[in-house]
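Omission of a single protein chain aside, the complex is shown with its protein chains in their original locations.
Right after this comes subunit A.
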């Protein structure tokens, strides 16, 4: 298919663009296969380059022959284009509509994008499982890297290589896979160096109503326990939901068959409910009414903050079991691709200082989200403004980022990156020129040849100038476990995402610059003092008369 077929009008002059907190721009609108571009003839106005895939919904309005197109984007920005002439306006609108809802992955922009920067390190190779495993090997010999899934036949959503207990062979893994949802047998998620405890994740066991069991499954997860120790299974569903799952062939680990494990049920919400929550929250944030009561009651009704609290609470629980109780943990919900990953990845942020660095956090996203098979393509297909019928959309990853932001806000000096890195990941998960978040699993990414045909987001991020932009000036490496407060009084609305387009950030930016200035000045002075001290020391050694008595 040619994009040209979809573009009814490629170019219109005299279009007026309204953007939040930016001056109005008048200029020429051009539609390309992947972008909507508005450029003005005036020199110093910023051009607009908007990816069609970033557009969540389109609204048209007419006053006489003046048409307005309101574009609501997946990053929650809303812009308006005023176009004179009804036909032109309708043509543009229907072209954008078609271009922004392309179904075929191979038509996506990342396949057409050529980097304008020098790739120093290919991000597609930055976080290979075998490299990650080398780190583990340096700490323990109790685990091995299994290639049982090398052709994705045992578990389609797993990567070709996963870490499993050393004593469990591939045959056993194949059997366990048949006993777990979507073949997601228990694999290693995190090894806590301090006490050798581990966190594993999996899909729910397929016990069904008649209590099916699987000896290999029991053996596998028991193999992770130290002699005489008990472990915790954290089921992200309530006991009621877990019971109901039995009727559909799912279920949970019974105490009788897993006597060394204590099961804890938590209530982390799932897909549809989360998507509705996001829609309500964004609607509340855009409500221009001036009543505090209305705002607070809408915020409450969206339940977004409740979800943040639930997820963080469950992650803290997992981290506590490992660090405080000295117990190993297995986390699962139903599929093990959503709430499970929120919990395992946040627990690592809490426990492992390495995850709080820029590179470490990329590694975490890569390991616990991309390679762990979070279906980004399905979950991030639509955002808060979409009118189309929901399929499998859910802001699972956005909630994870929100939770990270909450911890970052409570420990502003413990993260190497700043808020803008989280915002960047949110944007790219929903619309991007990079191939990183395309597809739902490693197998899909391999099938699409993404590593060969597209550029990785990490290639862009890991350039010195970008790293510098994302670096938190307050960062001081902190090797401790950081326990966030999950009290509602401590959890705030993530303004950097949800109010980003509703308020001016000028004063906050000014404050940030001032902060950077204070720190830079300090470093500069330190360098000067140190160099003077060195000179002095040198003078003293050269001139014995000056030596201190």
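FYI, a contact is a pair of C-beta atoms (placed from the backbone, for glycine too) under 8 Å apart; a residue touches a chain by one contact, two chains touch by 3 or more; residues count from 1.
In this text, contacts and distances are computed from a predicted model.
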item: "Transport inhibitor response 1-like protein", "Exosome complex exonuclease RRP46 homolog", "Ribonuclease P/MRP 40 subunit" or "Myotubularin phosphatase domain-containing protein" - which is the UniProt name of the missing chain; value: "Myotubularin phosphatase domain-containing protein"
item: Hidden partner chain, touching residue among A:87, A:169 or A:510; value: A:510
item: Touching residue (missing chain; options A:153, A:291, A:388 or A:449); value: A:291
item: Contact residue for the chain not shown (choose from A:52, A:201 or A:309); value: A:309
item: Where the unshown chain meets subunit A, residue by residue; value: 285, 288-297, 299-300, 303, 305-306, 308-309, 410-414, 474, 476, 482-485, 487-493, 495, 499, 502-504, 506-508, 510-511, 514-515, 518-519, 521-522, 525-526, 528-529, 532-533, 536, 539-540, 543, 546-549
